[in-house]
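Not every chain is included here, but those present sit where they belong.
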Amino acid sequence: MIRAGVVGATGYAGAELVRILAGHPDMELTAVTSRQYAGVRFDRVFPSMAGAVNLVCEEFSVDSISEKTDAVFTALPHKLPMAFVPDLVKQGKKVVDLSADFRFGNVSAYELFYQPHTAKDLLSSAVYGLSEVYADKIKEAAIVGNPGCYPTSLLLPLIPLLKNKLLDIHSIIADSKSGVSGAGRSPSLTVHFCEVTESFKAYKVGNHRHRPEMEEVLSREAGEPVTITFVPHLVPMSRGMLTTAYSTLARKVSEADIRECIAEFYAGRPFIRLCPDNAVPDTRNVRGSNYCDIGFRIEARNNRLIIISAIDNLVKGAAGQAVQNMNLMFGLDETRGLSAVPFPL
Amino acid sequence: MIRAGVVGATGYAGAELVRILAGHPDMELTAVTSRQYAGVRFDRVFPSMAGAVNLVCEEFSVDSISEKTDAVFTALPHKLPMAFVPDLVKQGKKVVDLSADFRFGNVSAYELFYQPHTAKDLLSSAVYGLSEVYADKIKEAAIVGNPGCYPTSLLLPLIPLLKNKLLDIHSIIADSKSGVSGAGRSPSLTVHFCEVTESFKAYKVGNHRHRPEMEEVLSREAGEPVTITFVPHLVPMSRGMLTTAYSTLARKVSEADIRECIAEFYAGRPFIRLCPDNAVPDTRNVRGSNYCDIGFRIEARNNRLIIISAIDNLVKGAAGQAVQNMNLMFGLDETRGLSAVPFPL
Amino acid sequence: MIRAGVVGATGYAGAELVRILAGHPDMELTAVTSRQYAGVRFDRVFPSMAGAVNLVCEEFSVDSISEKTDAVFTALPHKLPMAFVPDLVKQGKKVVDLSADFRFGNVSAYELFYQPHTAKDLLSSAVYGLSEVYADKIKEAAIVGNPGCYPTSLLLPLIPLLKNKLLDIHSIIADSKSGVSGAGRSPSLTVHFCEVTESFKAYKVGNHRHRPEMEEVLSREAGEPVTITFVPHLVPMSRGMLTTAYSTLARKVSEADIRECIAEFYAGRPFIRLCPDNAVPDTRNVRGSNYCDIGFRIEARNNRLIIISAIDNLVKGAAGQAVQNMNLMFGLDETRGLSAVPFPL
């Protein structure tokens, strides 16, 4: 059994990691850290896991985590991981970091949208953990920067099309909608039930930090600079993310062409599901799972593609993809621990 | 007091009309019709209105409605109203029809997306009831085709900009999100609580019947044919509609220019509220009210405008705008009966 | 116009007071205070009220409020009001306090469950503001202690029966369910959307501070000490409160007897609605309104009464009843400002 630890286990992404790892057939959860709940049994913080998780939350220390684990998931706010991940890597640990700290190849983009980077040396060896696209590099990596939820939801449907030069790269608009868990577990007025229910609104219009992350990857795959318009919205639901992307087509293609392009690119990758004709993705269908469902339409009159993806922001958008990446890093089948069937409702 | 009747009073738009009219200072609700509940007290169907509405639902007949009312609101599925609205108009009644039957100037567009029109004669005199834009014509009309909810949410923010030639008319994309009440009160799997909650999805992608309605009005205001991309989505909430529209700018303008353009166009119109800088519309802020809140950003790097509107689909998107139109038709202040302050939560 | 002020206007009860007063035909809202938002326009805090409320939040001071208002609503946490309400009363202001500070006749009960009382002199003249029961005293009062939401929901259905000796006073159980707004607007994990949605749970089992408040009033009306069992629960909704109360019947009575007892007691009181036979209260029917809907069944096999009430916890359970009380204190009709028809959905 691979010994796994979760640093920052009592946020939502952290707790979701704990849930998945508690049922992982090849990994054993051996350490959970939490500053806020140090000394408290994990199942007192998350009673849903009583009977499944017997660990007590501990304060993080490099020594303790290094001693207890082989695989480390860091689920902390950006800026914190880059302070200690280099030490973990030196200890020979494999690390999947869920913050933004190791996602960017271009350090100046990171520094523009976040803060000065204090572990630049590691950036060149860190791999962007979009599992279906960069599996080969992930398998060799010691440190993986796990993608943001919005980037995952946009990049998975777009990359096959970009690589095949099907899109006018100046025309891409991503209108995304996220459940509330994406805002994290810390209390604030933004996530107050009474402020969210029966409310729908955009936020950080054109200005969200996931945009430069998307643009870096899209530009890399397109081979030229891509700028997009990105507007996230908040949906009165707990989990789930839907991105509706719009792009002018670069050349005349049929819906069958689009289907084939995507199907071929993701052949053999079990977490990508292309919706049947006439069906569209629904966040409900991927809830609690690592699936990314994709559907699309061509609007011939405007020569425009409408392509839609649905993920669970906490699973494929965070903890699930992180486990998928760690599976790859340890040479396991990428589906290990991730095969739960989503609820029918 | 103007005597008002609601035909089709037990659907959601009909019931909302009843609610508003029950509190209208210049109108008295004198008849409610319902095929399904004929003979049943209205407040047994909608117990929230016990104490406020004492009417019994009756079967519709032209004679009875003509005798009892001066102002008629028809809140029935399309196709039904065009069969009898001509008779009501002949009886001298003023009619606001909430179906699509009297919204189109171009009968062939209507017939393409709906069915053969059986009251074409009336179409030329019917006025499209977008209150803030066509108030002058509405005041003179005998029959008003009340706009669809999606068209209202898109047209109100776009028309001032179109008229001022600020938008590239080939670039307009409307990504709309609606609460469930827009699907009506008839039971179906689509509106089952368990299918809706924790679900977010698109529907009728590129193919919704409100698109031709929007395009007809946009084309008229732009003075040339406008085709748009329109994708509606279903939000797990009861009331509310948000439209996020994207358009390339036709020329270099500042956010202040956009603000001035809209503010000037709607000067003195109390139901249009421009969000302060840095604020964005939220459906919660207009819930139960006739307001349309509008906010926007210019994304200079892409020369693109992002403009967002929020309405209550049952009020400004249906019953509220209908009452506003009837107020105009009877020479009343347009706000009569519509001044309830929206809930803070 | 009576000049009205709301102290603590940016909590949920305070904001609801502002909403109601903004539409009150006989009161003019002249001051709103908020420590957190002092200096900020009220409609920037609650954008739903843009266009209806033009005031700026101010820091509270006795002098300023005394100068600007005739009627003062205090919507602050308990302990704060008793520090300054005596001064307001001395200035001749009429005060409705929404905290617990002026609800108890028995100061030792208050001190047992809250803290030492610093305005005991005022307690004897303060009137418990259960409008339908104590209207006569309220009309004469300078200071009214507005009832808690749970007490309102239990006392209104039970008092007529207690006064008529129909209940076994040792058998009363109140199983109450409240929407989340009852927990207030301050952020906490308890009110985080993701912790509330798809969750139902009890809290403060047998131990809630509204229990002694209920028992004091029930004992007064019964003429002997009443102890009850009270369990509140949290419902994943924003507004609304339902109490299902159980009691063994003290003597053999029919459902018609119960109906008559309640109907007679509340004859002419417009906010009490008895559900028709076979119907039951639903929080949706009273949402946003000052109604209290009551329904019941006798279970003959167990000689037990099941009686159910529904209120909007923010209206009849807080701000609405407060305005109703102030109406009474100023000799107005009790329905002034409170006649909005509840939504059909």
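Read from first to last, the chains carry the letters A, B and C; within each, the first residue is number 1.
Everything below uses one rule, namely that a contact is a pair of C-beta atoms (placed from the backbone, for glycine too) under 8 Å apart; a residue touches a chain by one contact, two chains touch by 3 or more.
All values derive from a computational prediction rather than experimental measurement.
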item: Identical protein chains across the whole complex (3 displayed); value: 4
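Simple rule for what comes next: only the chains that are shown with their structure count from here on.
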item: Most widely separated chain from chain C, with each centre as the mean of CA atoms; value: A
item: Centre-to-centre distance between chain B and chain A (centres being mean Cα positions), rounded to whole Å; value: 39
item: Centroid spacing, where centroids are CA-atom means, of chain A and chain C in whole angstrom; value: 46
item: Chain B-chain C separation of Cα centroids, rounded to whole Å; value: 36
item: Sites on chain C at which at least two other chains make contact; value: 12, 181, 197-198, 238
item: Contact footprint of chain B on chain C as seen in their complex; value: 12, 15-16, 18-19, 22-23, 44, 46-53, 181, 197-198, 238-239, 270, 273, 275-276, 279, 282, 284-289, 291, 293, 339-345
item: Chain C contact footprint on chain A (complex, rising order); value: 12, 180-181, 185, 187-189, 191-194, 196-198, 236-238
item: Complex interface listing, chain A residues touching chain B; value: 170, 173, 175, 177, 179, 194-195, 197-203, 205-207, 227-229, 231, 233, 235-240, 242, 244, 246, 280-284, 287, 297, 299, 301-302, 304, 306, 308, 310, 345
